[in-house]
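First comes the structure, then the notes that go with it.
With one protein chain withheld, the remaining protein chains of the complex are depicted in position.
As written, the chain order gives the labels A and B, with residue 1 at the start of each chain.
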Amino acid sequence: MNLAQILFYAMAFIAVASALYVAATKNLVRGIFMFFVTLFALAGLYVLALADFVAVTQIVIYVGGILVLILFAFMLSGRETLNSLGEQKDKLISSGKIPGLVLAVLFFAAMVAMILRVDADNLGWIKQAVTADNVIKPTDNSINNIGINLMTTYLLPFEAISILLMMALIGAAHISRKEPDA
Amino acid sequence: MGTFQPYQQALTICLALAAVLLPLLAFIINACLPGRTNKAAGWVSTLAILLSFVSAIIIFSKLWNQPQLHWQFKWFTIGSTNLYAGMWLNNHSVIMLLLVPAIALPVHIYSTAYMKHDERYKRYFAYLSLFCFSMLALVVADSMITFYVFWELVGFSSYLLIGFWFTREKAVMANKKAFIVNRIGDVGLLIAIMIIFVQSGSFDLNQLFGSYGLIAQSQTVNGLWVGASATVPVFWQYVACGGVFLAVAAKTAQFPLHAWLPDAMEGPTSVSALIHAATMVAAGVFLLGRLYPLFTPTELDVLAAIGCFTAFMAATIALTQNDLKRILAYSTISQLGFMVTGMGIGAYASSLFHLVTHAFFKCLLFLVTGIVIHQMAHIKEDNNLDIDPQNILNMGGLRKKLPFTFMTALIGAAALIGLPLTSGFLSKDGILIQSVSWAEQRSFWHMLIPVGVIITTGLTAFYVTRLIVKVFFGKFKLEQFHPHIKYHISDGGWQYTVPLFMLAVCSLFPIFSFNPFVYEDAWVFSGFSTETGLDRINIFHTIIPVGVNILSVFVIYFAYSVYVKRNSWSAPQNSFLYKLSYNQWYFDAFYNKVIVGGVLMLSRASSWFDHKIIDGFIHLLSNLIIGLSKIAAWFDYYVIDGVSRLLTFIVRITSNFIRYFQSGKIQYYLFSMMAVVLVLFIYLLLDI
Partner (left out) sequence: MISLNDFLVVGAALFCIGLYMLLTKRNAIQLLIGIELMLNAGILNLVAFGKFDKINNSGQIFALFAIVLAAATTAVALAIILTVYRKYKTIDPGRVNSLKD
């Protein structure tokens, strides 16, 4: 066991634990803040997966953008929303949650079974990639790679994403517009 | 005269048919006439009878003591047996053919006045004509089958006429009784007819009972009755005679079937006069006359004994009765007993002679009582009294007020007692004398019969005198009981007096014999002489009539003294003998209790049976079925419907459950989708 693996397990643990906390809590604010933690842990996992640019992008956009947006939207909505959002039932596990729990657990079991059966390390194309030395190494320059690929191979999706973003912007602005009668 | 010329025969037959069928025609015309009290009905019937009478006289003159005339046609065929219907005119038939209209004519004339105020006048005459038709047809019938038909028809007409005033309870009961008792006789006759037919193969009266008839030729050999067509055990001969006797007893009111005749007096008096005194009741004796060869000597003895007993019994009962018509009814029974006795002892001719004379004087007496009762009823209505117009205790001294009636009544009474110079004397004499000579030739016990006959003659004298004295002599009792009544009664018009006159004339001797004292000279008698030993034994022929008549005179005087002069001795009213006589020897009570009671009990039992058991069984069945249907309904409701209800229940629960999936909640939808995906996932997992 080298350091990478230990770090991996730590990060994984933090990510899953915080996600569990987010799932279990009734307090929305606490959930959001623990989500913070989850996102950071995920960024760490990206780094360990030799995708450093993705990790940074995650922190910038997800944590710095989305989460802040959620926080602002929640907190600036006014007292009524706060009240209605804050109140939850007192039971830890109410009966309505059991079907969902069961389903989630079964799903997890099924996926894990699938993963183990598939045995990803020994897939055909992965072995080929390994033998063809198509694997990213820690010493590679990922930003360079991403930049070139983005402008050549993936230009079309790049442009499409930009248009999509614009549509989302306009759409969100329109939807949340206040009625002029108020 | 020798044999008939064919056209004379045809003429005679036509006349006979006319005589028989004219009353039937009158019946039909009367039935069709409009209105209930159409006076024309009376004259139609009377005219028909008159014409019958005339025809009968002509036939009589042609056929009396001549070779008999037998005409028949084939009626129908059953198998190999032919049945004929037709007329047999021998001495029997023509004398009866003459007698019936001769009695019916005065009665018809009398009825036109007697029933003048009745509201069913037309119906009365229709019935009367029906009766005359059936009686006339009865006497000329030549086949046992047609005889039986008219025998029954006569009984039926009698039933109709007895119950003529059917709104009265007593009349209805009386005619029921008469009809039922007559039916018993009819059954007997039917059995006898059947046995005779089996034994000899023929229904024809001439063939069977004529001079050289089949019955006369049949013999009893070794306990078998040998006949023309079959040989049967002799037991059946006894049964046949028993059947005939039963028929005779029913029609002629002999013991034990005599109880209907006194009750039959509920009918109008003219009906009683015609039917129950003179003609229908004589039909039994007529039957005996026709079927005479059937009887063996032993059976004849039995017949004589019963006849004698009946005569004696009826006479004793007549001694104490207070109802005018009942006295005469019992007197009729008694005289009929004489006739049957006469038949039994072989005095065949005397018996028929007595039948003829009795018809006249008895009819006369009944018509007299009719007049008396009629006048008493007038008095009752005029003064609003509550009396029984037929009770002789209310009458008395009527000879001054109804002189003509009184005289004819005296003649009739004398004939009934049998005093000399009347026709009754001749006929009764014949029976008496012959009974003595018959008994002489036999054992001691047979002497009881003439003794009984003589005693009965004495009793007859007593009660007839009592009747005459109580009605016509003494003081008018009703006036003594009710001093302030006013009345005005008289003899009545020509319609009353002429019939009485005609009948009174016929009750005297000249019509029947030129010698008032010697009965063998009577032409009726000579018409029927048979070969049974009737040698004139001089002593008897003188002593007996003299002795009996002296006895009668004593008895008359005795009765007169008792009832008019009120000379002491009379049996107190509470003594046993009086009670026995007054209550008709308790026969009616006995019959009522035993037979009627028995039949009613039987009917109650069978009604109970029908009600409880048969109906109960049906109720049980129906209850069972109802129970079954209830079970089926329960089954249908819970089980069969239960299945469908179960199905709906399941559907309802399922749909309630499934409804949750359409609640509109997004998370549920998501849940379902994910569940399906999971299932697919697992399926793929397990299969790969």
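Please note the rule applied: contacts are C-beta pairs under 8 Å (C-beta built on N, C-alpha and C of every residue); 3 or more make two chains touch, one makes a residue touch a chain.
Quantities reported herein were computed from a predicted structural model and do not represent experimental measurements.
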Taking the full complex into account, what residues of chain A touch the chain not shown? 4-5, 8, 12, 15-16, 19-20, 22-23, 28, 31-32, 35, 38-39, 42, 45-46, 48-51, 53-54, 57-58, 61-62, 65-66, 69-70, 73-74, 77, 80-81, 84-85, 88, 96-97, 99-101, 103-105, 107-108, 111-112, 115-116, 119-121, 125-126, 129-130, 134-136, 140, 142, 145-146, 149-150, 153-154, 157, 161, 164-165, 168-169, 171-173, 175-176
Of the residues in chain B, which ones touch the absent chain? 663-667, 670-671, 674
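One rule holds in what follows: only the chains that are shown with their structure count from here on.
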Averaging C-alpha coordinates per chain, one finds the centres of chain A and chain B separated by a number of Å equal to 133
Seen from chain A, its contact residues with chain B in the complex are 99-100, 103, 106-107, 110-111, 113-114, 117
Under the touch definition given earlier, write down the residues of chain B that touch chain A in their complex. 667, 671, 674-675, 678, 681-682, 685, 688
